[in-house]
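Accompanying notes for the structure given below.
Complex shown without one protein chain; remaining protein chains in place.
For clarity, chains are labelled A, B and C in written order, and residue numbers in each chain start from 1.
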Amino acid sequence: MSVTSLLENYSEFRHFHPVDDVPHNPYKWAMSIDLDACSGCNACSVACYAENNLPVVGREGFAHGQAMHWMRIERYWDEDGREFPDQGAQFLPMMCQQCEAAPCETVCPVGATNHTPDGINSQIYNRCIGSRYCSANCPYKVRYFNWYDYPTTDNVWPAEMNQQLNPDVTVRGKGVMEKCTFCIQRVTVAKNNAKNEGRLIHDGDVQTACQQACPTSAISFGNLVDPESKVYKQWKAQQVELDKDAQIKDKEEGGSELRGYRIFEELRPYPSVMYLERVRESAV
Amino acid sequence: MSKRHLLALFSNFDEAEAVVQELRAVNLKGFDADKDMIVKSPIEHPEVEEFVGDKPVYVQWFTLVGALTGGLLAFTLISASQGNFFAQLKGGKPIVPFPPNFVLTYEMFILGGVYISVLGFLICAGLPARRSPLYSAKVSEDQIGILVQADESASSSLKSIFTKHQALEIQEEAGK
Amino acid sequence: MNDIREDIAWAKINKDVLKSLENPRKLFWVILLIAIAAVGVAVGCEVYQYTVGLGVANFSNPHVWGLYIATFIFWIGMSHSGTLLSAILHLMHADWRKPIYRFAEAMTTFSLMTAGLFVAVHLGRVWQIYYALPYPNGRQVWPNFQSPLLWDAMAIFTYLSSSILFLYVGMIPDLAICRDNMNPGWRRKLYTVLALGWEGTDRQWRNFRVTYLTIACFLIPLAVSVHSIVASDFAMSQQPGWHITSFPPYFVAGALYSGCAAIITLFIILRYVFKFEEYMTLPILKKIVRLTFAIAMVWTYLNLIEYAAVWYGHDQASKDVLIQKMVGPYAPFWWTMNICGSVVPFIMFFKRFQTHIPVLFAVSLLLNLGMWLERWMIVAPTFSHGYYPWTWDHDQWPSLVQWGIVFGSFGWFTLLFMVFCKVFPSVSMYEVKEMVYHRSQATKKLEATGKLAASGKGAH
Partner (left out) sequence: MHRFLRLSVLLMGLFAAVGSYAADAPQSEPMTEDDLGPAIEQPIEFPHVRHAKDMQINCMYCHTYARRSAVAGIPPLQKCIGCHNWIDSVKDKPRIKTLFEYWEAKKAIPWKKVHDLPDFVRFNHERHIKRFYFQLNRPVQEVCGYCHGDVKEMTVARRQKLLSMGWCVACHQKDHPVTAEGGTPIGNQAYWYGMRKPLIDVSGIIKAKGPNDCSVCHK
């Protein structure tokens, strides 16, 4: 690409995303999480630790707020008028929402975080210089910074645990920002296999670690462009669309049967994770 | 024809002005007031410019060229590299977004302007340079110096002009 | 009372200023020693932080920025009043700036250098900092030109190098004076090289004037843009408490404000340490104080505007951040900031304090404390009360490492500044001469027209 071809193809460099003149094709990875099924067991979080070589910072680090849980289970209490307040406990698995218009991407001074053509917000650890602007600008606060050099810290990975590390994921050194990648190493493998076989990825070819570990199948992951995929069907059923910043169901008067919502849609990052509201009432 | 330098020091601008006027008027062989006379002063002084005469200053052209070059360089470099470097999407923005490019263009416009202005200043003012053969530290203190360059034949009449206007000191280049 | 004695002899100006290069008061060495000690503390902290990791500064995951960014903004802000004094007032022909603009400019340069260090201190992987430089490289990648941080880097680089050039160009005639009057030695060699053979010929002066004016014209929009861009770091983000339209002018006003306060502080110190009583006179101090007061009011106004815009705006999250600043864990600092920034300057409102040196010294320090807190109050509370509820119960207190580096940065600045004032003339000799000359000419003219009772004579 040179200046000349830049001028020639100028209009192609002026596309916005995810505006529909350049649709995702053939992949757009998305997720939907059924909060009704979520039991808050933290299996997803543990699976994520194992899959993505996350350092376990220990009690003290955790108390300092330096934990590295890409996938965290948040707890909220709905206490009003309950005999036993704990009955109102609700869980929300929270990880990087892989926004289409991610606030973190524009602000990184070195371009270490980018949007891939298949809709994942990629994080290139080796490029990161640690300005932490992405985390400052992330509305969900799902980016985690390596405050210490965890790989060389004894209590994080005891020597015998080195064999357990996933070779497909970099072990991050100090001063690097990291976050959920939708298990991009698995996606890449599935994509290569599909390409070798001259086909597209089928639904179910690729599973994220959290999805795989979830005992209640609350998490589904798949290709939002593929009408056969479960995620597509769920999004369709809930009438949630990727490039909308408000839900149809919120406009309906007197509530709605629809349960799907995305967090902070009104900030217009166009997140790729849809949550399904909880309907189960534990006290009943 | 060998030329010799003469330096006269004066204590105030009125005297210096009178000397300059007279040097202009006087018609001496081997002495041209426009070329051979340099007025040195300890401060930047509009009056000196008035009586020495209006001479053009070209620094602003350097500024213009520098600023435009800087701005242009920035804009092409940034836009081209955005399209050039593996076109990567960021935050749903276009690959070549204008507002940030304009910010950087603006900064480079100023950077180029300032750098080339200083360069232009050095070129126009002939700096860095060796000091002229007759130099008095008094000039940087409080006195006005008039440095002339003339044929040996003219030096005596020049000297008399200087003394007439109460030159504090007259230095003369050693003869050949 | 005149800003400066009009009958002061030009030779005496040279002598007095040159004396400052040789024998300052003892206090100079005391300040230098303290500054070096402070730098030592910071270097120790930084080495520790560099080897162990940023965790020792006690950052945590929602609180990824802390004092470093706040202090970075503080130093950038402080640099702005140097430009105010040297460029803006130069264009406005306010000649009372002449005895004091040199040190203000040096302040600009050195506070920018200090700010630049904070970029390095803040980065997680400072050894990879060249990734952020736009140069053709073997990786075929460029920095992200959309990032306000990159604009920041560019703006600061431009500002720093332009300020150095401005400072240097404006100093050439004075360097020539130093060259002519110094005893042979390394200093004389230094001045000879730096003076570039300046002689004060009409050609040199003519080009000098135009160049100086041109750079001054460039520096003003540059200075405004620099702090606007620093404000963009926040205003362009999406976070509550940062995403505020009025941030750029607010930051610029705050910058000028803290810079003016710093000028008062340094004015008082320099005046005593280098025995500049004759040049840095009380009437000039009074003018700076009044200017500072005016800027303080502008800042107060913009500050209130910001609160009002948040309060009456539709954004509940921003409003919550504001409430949290008022009553949350940061409340003591927030209130101190407002009192120091908006109430304390009213001391300067009273005429008898406008030239009262001890009071002004204390006031100027308080103002800067307020302005430093202001930056911290912009950076920190948003992290502890952002959009996402998960971050709300996290509290973070900067560790001693952070405080040490912040403390040391003041030492670093003082060190650079004091060494500069010892090596280079911190009062512009030729411009003071001009000032004296023009004032005496004006007086003469007035005398001639009989409008003024004779009070002083011309210089010559």
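Structure notes:
Criterion: a residue touches a chain if its C-beta (ideal position, glycine included) is under 8 Å from a C-beta of that chain, and two chains touch if they have at least 3 such contacts.
Just so we're clear, the structure is a prediction, and the values are computed from it rather than from any experiment.
Taking the complete complex into account, C:140 is the one of C:2, C:51 or C:140 that touches the chain left out.
Note on the undisplayed chain: of the listed residues B:80, B:134 or B:158, the one touching it is B:80.
Even with one chain removed from view, subunit A keeps its contact list with that chain: residues 1-4, 9, 12-13, 15, 22, 25-27, 114, 116-118, 120, 122-127, 168-170, 181, 184-185, 188, 192, 194-196, 198-200. Against the chain not shown here, subunit C presents residues 135-141.
Heads up, the rule we're going with is that only the chains that are shown with their structure count from here on.
Two chains share more touching C-beta pairs than any other pair, namely B-C. Centres computed as Cα averages put subunit A at a distance of 44 Å from subunit C. Subunit B and subunit C, compared by their mean Cα positions, are separated by 30 Å. For subunit C, residues touching at least two other chains, in rising order: 141-142, 144, 146-147, 150. Of all residues in subunit B, those that touch two or more other chains are 82, 84, 90-91, 93.
By the touch rule above, subunit B contacts subunit C in their complex via residues 11-12, 38-45, 48-49, 52, 55, 57, 59-60, 63, 77-78, 81-82, 84-86, 90-91, 93, 97, 100-101, 103-104, 106-108, 110-111, 113-115, 117-118, 120-122, 124-132, 135, 137, 139-142, 145, 147. Listing the residues of subunit C that touch subunit A in their complex gives 52-55, 58-65, 122-126, 128-129, 131-132, 141-144, 146-150, 153, 233, 236-239, 383, 386-391, 394, 396.
Note for the complex: subunit B touches subunit A at residues 76, 79-80, 82-84, 87-96.
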